[in-house]
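All protein chains but one are shown at their positions in the complex.
Order as written gives the chain letters A and B; numbering starts at 1 within each chain.
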Amino acid sequence: MNWKTKRKLFIFVFTVPTLLFFCLFMIYPIIQGLYVSFFDWSGGSETKDFIGFDNYKEMLNDPIIGHAIYNDYFLVFWKVIGIVGLGTFFAVAVTRLRLKGAGFFRQVFFIPNILSVVVIGVLWNYIYNPSIGFLNSFLSLFTENKVEISYLGDEAYAMWSLLPPAIWAGVGFVMVLLVASILNIPAELYEAANLDGASQWQQFTRITMPLTWEQIKVSILWVVMTTLNGSFVIVWIMTEGGPDNATQVMGSYLYQMGFRQFHMGYASAIGALILILSLITTLALQRIMRRDTHEMS
Amino acid sequence: MQKKWGKSITLLLITALLLMLAAGCGAKKEETKTEPTTTPETKTETKTEPTTTTTTEPTKTEAAGPELEGDFELQYFVGGYGDAFWKEAIAEFAKKYPKLKIKESAGPKINDQMKPRWIQGNPPDFVYIDGAGSNATQMVKDDQLLDLTDWLESAKNEDGKLIKDLLIMQPVKYDGKVAPIPFVFGTWGIFYDKAEFKKNGWNEPKNWDEFLAVSKQIQESKKMYPFIHTGKYPYYINGGLVDTAILVNNNYDTSIFDKIQALDPGVFKSDAVKKALEQVKQMVDAKYIDPASAAINHTDSQSLFLQHKDAFIPNGLWVENEMKKDVPPGFEFGFIPSVTQPAGGKLVAIPYTSTIGVAKKAKNPEAAKAFMQFILTEKYAVRWAELTGALDNIKADLSQSKDVSSLSKQASSFYNSPDTIVAPYIELNADVDKVKQDSTQALANGKITPEEWMNRMEAAAEKSRGKK
Partner (left out) sequence: MHKKTLGSSILSAIIYVIMILWALCVLYPLVWSVFGSLKDNQQFLLKMPWSLPEWPLLWENFANVWTNYNVGTYFMNSLFVTIVSTVLALLLSSTTAYVIARFRFKGSQALYNLYLASMMIPLILGLIPLFFLLTDLHLSNTLFGLILVYTAMNVSFGVFVLVGFFKTLPKELDESASIDGSSDYGVFFRIMLPLARPGLISVGIMNVLNIWNEYVMGTVLVNDPSKYTLPIGIAVMQAEMQYRTEWGPLFAGLLLSIIPVLVVYFIFQRQITSGMVAGAVK
């Protein structure tokens, strides 16, 4: 065997098995998912009927789909505000404001990020539990009558109640990301600003924001993508999409349809919808935020 | 960084488009051959079952009954009722038919585990349909169960009695055909603590007016809420309250349940349904329902009930068994099948069940049928009650047995009374059922009106009819 074939073989050995493996367990299922979405199939019977785009047409007439999409973007919007907002604030606080115990805060704030969403969901279920939960008992300390809000059971509160655990779980990551990038900003910039008499707020808007904008952007995209692709877990653990579909997101509705109501074809079509919407959203955000950078600089 | 993001996104978009194209082409091509994998390899599967015991006991050959031989596989779910009953019955059955090679596929997750085998057309012979992931109606829809219409007409059990006559609850008919046979029997009802009621001088209600009156009394006493239910899983309140009211308001004419099962147009807007929902609305308006109900599950709601935070709870007969550990001393379970009837009216019991059936593709359907004839006897009805603390669907005298729970005895005395109407068992398909659960939950939370409930159900029924 000459040197060249040896090298070729080496490259082959180091890439192709991984690729085949990856295609079989990642790419193939996703193609299959798209394929099944053109069938009427219960997931339990031996026969599938090809129905073309009927599953997709049915989605147009399904009010829960619209509601689920709305809920997904509700979570996206408020999670971006909450996680990126708080994360930025904390990052600036531990770096620029030279608080004591910055290391402690960094360590502690990051803890929720390493917990499983299942653990977070179960934990918060009991914080919210209307009778034995923490929150109602705590609020009752300040009111005359016992507070008996059923956070996850009342359509008016349920979606809002999903936000605190979701934000709680994400802030640490954004903070760590931004701390790293703020620490990379040359200290002379701030020194010069201080000499010019710029306030902390001015320093934040003129120096910190523009120079960490890349990381803020990454944070926003991270929140958006993990929410659209993964918010279903916390929903399923905490409310199963209830009450009365009030907290249904696309992922939980996919699960409900496929595994509880026996419409695998329709569930797959919802999966395709998630794929399309997350692509469009990420693309759109790219566009918007790119323009922002120009305006700022 | 920007560049990288942009590039990868474009790329992803292209990949996605390609994938979709590929999927589209694939779909057209494969239109004709429907199942992706129905291959002979299925045989090897049997290794993976968790509990597979082969019981072949050499015993004296009994002459009775036709000779049965070959393989015989049973699938049964093991949940709250345990597996003691099945183990015992199968062992006895094996003694009777020593030539059968019996295999048991059982466990708490057996429905999911066997699912691939059903899809591939290699199911077990006999199946006990219970637990998460099982749905008898869906199995009928997927054409997985054997038509037992003719069998039921003439089948006699081991004791030579016609099985049909012994069933407390008749099987659901799907387009006039019988496939799953109800095996477990129980009813929903309203539960309360007799001792607590006595202590507070509250009357045990016998009808709707008394129920409302005592609820008001309880509310005014400020000791507890009158009523709690398992809001996260509204089938409790459906079975214990809404469905009883529907039957009551239909003048105890059970034909309305057949219409509901058949999803007859307009049935969810009928007068009986309307009046029934109004009764729920009355409770909502009077604020008798504990607001905690909305978000909680079975045991959370039952715990609150046991702790006297609430006076009434709609539930099933298993509740006493289920909560054994947490029942406070002095607690005395009281049970009434329904409270929605007017003074002087009859009691109404809404049943729940788990069914048994034979697989359509069973390899040994004769053995499966013989096994059903073997267990659908009075003897095994008593054994079921003794081993599980619940009731099965065969009319049998339980009063002789010490091991039957007090609630089961209370309940069974209700069913034997001429003043109790036991409704036929119905099972809506998963789609309509979901809408019913959601709507009832919203109604009990005071979020929708009875009219909205009716409109939603009619719409769901229509959609489901359109799909058939």
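The criterion applied here is as follows: a contact is a pair of C-beta atoms (placed from the backbone, for glycine too) under 8 Å apart; a residue touches a chain by one contact, two chains touch by 3 or more.
Every value quoted in this text rests on a predicted model; they were computed, and no experiment measured them.
Visitor: So there's a chain missing from this view; which of the remaining chains does it actually touch?
Guide: Across all of the complex, the chain we cannot see touches A, B.
Visitor: From the list A:17, A:52, A:66 or A:186, which touches the chain that is not on show?
Guide: Final answer for the missing-chain contact: A:17.
Visitor: Quick one: which of A:75, A:162, A:246 or A:264 touches the chain that's been left out?
Guide: Considering the complete complex, A:264 is the one touching the chain left out.
Visitor: On chain A, where is the contact patch with the chain that was removed from view?
Guide: Spelled out for chain A, the touching residues are 6-7, 10-11, 13-15, 17-19, 21-22, 24-30, 32-36, 43, 86, 89-90, 93-94, 97, 99, 104-105, 107-119, 122-127, 131-134, 137-138, 168, 171, 173, 176-177, 180, 200, 215, 218-219, 222, 225, 228-230, 232-233, 237, 251, 254, 258-259, 264, 267-268, 271-272, 274-275, 278-279, 282.
Visitor: Footprint of the hidden chain on chain B, which residues?
Guide: 1, 4-5, 7-9, 11-12, 15-16, 36-37, 44-45, 48, 50, 80, 107-109, 112-113, 116, 233, 297-300, 302-304, 307, 322-323, 325-326
The criterion applied here is as follows: only the chains that are shown with their structure count from here on.
Visitor: Averaging only over C-alpha atoms, locate the centres of chain A and chain B and give their separation in whole Å.
Guide: Roughly 37 Å, centre to centre.
Visitor: Taking the touch rule as given, give the residues of chain A at its contact with chain B in the complex, in rising order.
Guide: Touch residues, chain A against chain B: 30-31, 34-35, 37-39, 42, 44-50, 52, 128-132, 148-155, 214, 218, 221, 239-240, 242-245, 256, 260-263, 272, 275-276, 279, 282-283, 286, 290, 293.
Visitor: Which bits of chain B are touching chain A when the two form their complex?
Guide: 1-2, 5-6, 9, 12-13, 16, 19-20, 22-24, 26-27, 31, 34-35, 38, 115, 118-121, 135, 138-139, 141-144, 231-232, 290-296, 300, 304, 309, 430-431, 434, 438-439, 441-442, 445, 447-448
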